[in-house]
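Below is one structure, written out as structure tokens; the observations come after it.
All protein chains but one are shown at their positions in the complex.
Lettered A, B and C in written order, each chain numbered from 1.
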Amino acid sequence: MDRTVYLDYAATTPTDQRVVDAMLPFFTERFGNANSLYSLGRDAARALEDARERVASSIGAAAPDEIVFTAGGTESDNTAIIGLATAGGRAAGHVVVSAFEHHAVLEPAWWLGKHGFEVTEVQPRTDGTVHPDDLAAALRDDTVLVSVMHGNNEIGTLQPIAELAAAAHARGALFHTDAAQTLGKVDLGVAALGVDAASFSGHKIYGPKGTGVLYLKRGTRLAPYLIGGGQESKRRSGTQNVAGNVGFATALEIMDAERPTEAPRLTALRDRLVEGLLGRIEHARLNAADAPERLPHIANFVIPGVEGEAMLLHLDAAGIAVSTGSACSSGSLKPSHVLLAIGCPVEFAHGSLRVSLGRFTTAEDVDYLVDMLVPVAERLRSMNPLYEKTVAALVGHAG
Amino acid sequence: MDRTVYLDYAATTPTDQRVVDAMLPFFTERFGNANSLYSLGRDAARALEDARERVASSIGAAAPDEIVFTAGGTESDNTAIIGLATAGGRAAGHVVVSAFEHHAVLEPAWWLGKHGFEVTEVQPRTDGTVHPDDLAAALRDDTVLVSVMHGNNEIGTLQPIAELAAAAHARGALFHTDAAQTLGKVDLGVAALGVDAASFSGHKIYGPKGTGVLYLKRGTRLAPYLIGGGQESKRRSGTQNVAGNVGFATALEIMDAERPTEAPRLTALRDRLVEGLLGRIEHARLNAADAPERLPHIANFVIPGVEGEAMLLHLDAAGIAVSTGSACSSGSLKPSHVLLAIGCPVEFAHGSLRVSLGRFTTAEDVDYLVDMLVPVAERLRSMNPLYEKTVAALVGHAG
Amino acid sequence: MLYSDKVMEHFGNPRNVGVIEDADGIGEVGNPICGDVMKITISVADDRIDDIKFQTLGCGAAIATSSIVTEMAKGMTLDEAVAITKNQVAEELGGLPPAKMHCSVLATDGLKVAVDDYLVKHGREPIAGPVKSADPNFDPHEDEDDHAH
Partner (left out) sequence: MLYSDKVMEHFGNPRNVGVIEDADGIGEVGNPICGDVMKITISVADDRIDDIKFQTLGCGAAIATSSIVTEMAKGMTLDEAVAITKNQVAEELGGLPPAKMHCSVLATDGLKVAVDDYLVKHGREPIAGPVKSADPNFDPHEDEDDHAH
């Protein structure tokens, strides 16, 4: 295979060389423990605080101490959901999450549901958006926490966070958003969003894997999740990953610097992809096509009559990396809970294709994907014993 | 300041250049998400599984799937303590930990104590060792979990884990050990130790910060702590830090390869330090001096009449990095819980000095520390309004 | 989750794809809700599987197990074909990831149903015992621990 085309930037990104360069000194030279008093430790602490300030300033936090460094989006989400709900020893209450959250939010919400809390899942509508009215209807007097993600990782729809947060606050609940997919990709100010907490992940923004941030608005009580030495002002224990956190801050700054040109470039590429793919693959559909707002870099399709994994493997043989459903539960037989939540029929959800573009994507890459997908879809459909039935049903529906 | 002498290897280590080199490709080139199906993802998965096998083989695990990669010693400890105690939905029971565990074990044990469990802290004896008889006396019919650290991070004493684990097993309890300080530094076989779970940290073995491992014996039930995408066979969610985990495995292999020469070298340096320091600093004492077994690289002293932080800062001015108490709670006014647990009087515990040696330590470094400590101790004692009283008390005691 | 080379080879170049017109036996198993559907058609001569073809909607393992089972069955007596176990299919492919073991059940089930169909159509005794496995879409992850923190 000659060509390699990576189109799964929503799953993970390469660490930018500039980020690696910024991290390198902290492995071998500036390796101190940021909690040590001597000069090597103070140097590490200064680098860490500098990284904290840079992150705070990028997301418009009121102060650097609103930034807690974690080991990833999952840890940030777990900490936020369980830590906010149980802060101050609270052992009961009502929690609302959207039904198409990442599992890093859903699982801790379900955990709460088994441990004294009641959990409501708000359904997004078919446009891939959680509507403030639907959230308002789910809120109760004893709702303590609401979590709705900023940008959905599978279908790329943006949620009206400011309105949702206002609705939650109006009922006295805290509001958390999982912004792992939006950080760096859209203008993101925590004050404008009006959230109490937000989760971010380094490896989605060309930073290192195993790094993350939890934004925690000043005065927001949190039961820390990782406990021990009391680092991060007692909000997250464990020796800080100075290199990783410097990498996170550096990656974010690069995103910020390049966004003015990068966002429109990706949007144009995405539109080219959508047009090309829908034009050439019969019966293909763009999921959540009528979303009011979407991320520039994610497009999610249903290719009826085709199974996702088989499609992926054939595209892989052509050097193309894309994903079906979410990347984190490969081997799972379950169709994407996100697609089901927005009303995609389960038999089509098995044939979903998520394409996500990034820093190194070109128009040729996008065209190549479409060119390669045409024969793959044809081949798999010809092997599908039910394909005729499927098409008949589709045409019936569409009519 | 001309000379820099790092003598705090128990707090953290520089990442070995060979480890950095092994990690580098995984940032920019081999950056796939290990859960992705396509070739870049499979490549990452293979590197991850390879790292898992190397770690498993180093610690003598029965199979690679006994290795769970985490983001550090703290996360491994939290996961083990809470995850083993609450596995299968268990909400009550008795847990035993030693009183001089790292806070990454103590805090989750205390958390369990507030959430349905009963917790007993076994006191180590003045030799810095938890005696199997003392553990046996603490065990009950409803004891579900015992955790005693392998090597103490402050005083460097080794615990008789095999005997302690046997005692726990005899009463039907699981046994976990925090081996963050012993991994790579002593021969460590989980089968010989007979433990059900063990925690390790990358940055203590010249690997990257923010990496760790939880060894989990096959068949041991665990309630996962970080939850979400179900990575690490559902035992630890979050996109795996492939670079970091490869770094961990590489660091461990280097430790294993060099231990035959490094352990005796460090032991000799440590003995030289103990002799030099006790010979030249009046009234200084080695803590847990009569321990049956100790780590080659840690020595902990009490310098009566001297306050630890002030001593550290003066040594820092001479380019020396050492620690007092544990590194993770700087700013804390509390004297080391470890020293108190082994019976060190609180007024002396404020004047503790932990020196920990490592790969780049030379005899000159050790001598330099002693040379610099002599005037520092003199100066601080001369500023201590109670020094005469202290000495009188000491001489009385000693007599 | 990594597939063996043999799985990938069969997935990329599946043998015996298609439908035998006027087949002697037809087996259709799975359903699109679960994401796996397999159709096997066989022609039988002298109680041996003379020709066999499949169509499969499903993942890489589903296609590879379908392919290999047709290869294995071709030329076998009906009794031999029916005796093929899911473990033999997996072994023949150099192993399957645990999460994908159910696919080999799909393949052996499809074959059994096709043979059964032939037997019934020809007025013979159907296969003894259940033809299809209880739950070919058994999810190996469902046995997960209760999360507790």
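In the analysis below, contacts are C-beta pairs under 8 Å (C-beta built on N, C-alpha and C of every residue); 3 or more make two chains touch, one makes a residue touch a chain.
These figures come from a predicted structure and were not determined experimentally.
Going by the touch rule at the top, give the shown chains the omitted chain contacts.
A, B
Which of these, B:G32, B:G194 or B:G305, touches the one chain of the complex that we don't see?
B:G305
Tell me which of A:A45, A:V119, A:V144 or A:L266 is the one touching the absent chain.
Touches the omitted chain: A:A45.
Out of A:A109, A:A167 or A:I227, which touches the unshown chain?
A:I227
Thinking of the whole complex, not just what is shown, which of B:A92, B:V346, B:A363 or B:V395 touches the missing chain?
B:V346
Pick from A:T15, A:N33, A:T86 or A:T390: which residue touches the chain that isn't shown?
For the chain that is not drawn, the touching residue is A:T86.
What residue numbers in subunit B mark contact with the hidden partner chain?
82, 107, 110-111, 114-115, 225, 305-310, 313-314, 317, 330-335, 346-347, 350, 380, 383-387, 390
List every residue of subunit A that touches the chain not included in the displayed model.
Contacting residues on subunit A, toward the hidden partner: 37, 42, 45-46, 82-83, 86-91, 221-225, 227, 230, 234.
Everything below uses one rule, namely that only the chains that are shown with their structure count from here on.
When the centre of a chain is set as the mean of its C-alpha atoms, what distance in Å lies between subunit B and subunit C?
The separation of the two C-alpha centroids amounts to 52 Å.
Could you tell me which residues belong to subunit A and also touch two or more other chains?
Residue numbers touching two or more other chains: 107, 111, 114, 309, 313, 330, 332.
What are the residues of subunit C that contact at least two other chains?
In subunit C, the residues touching two or more other chains are 1, 141, 146-149.
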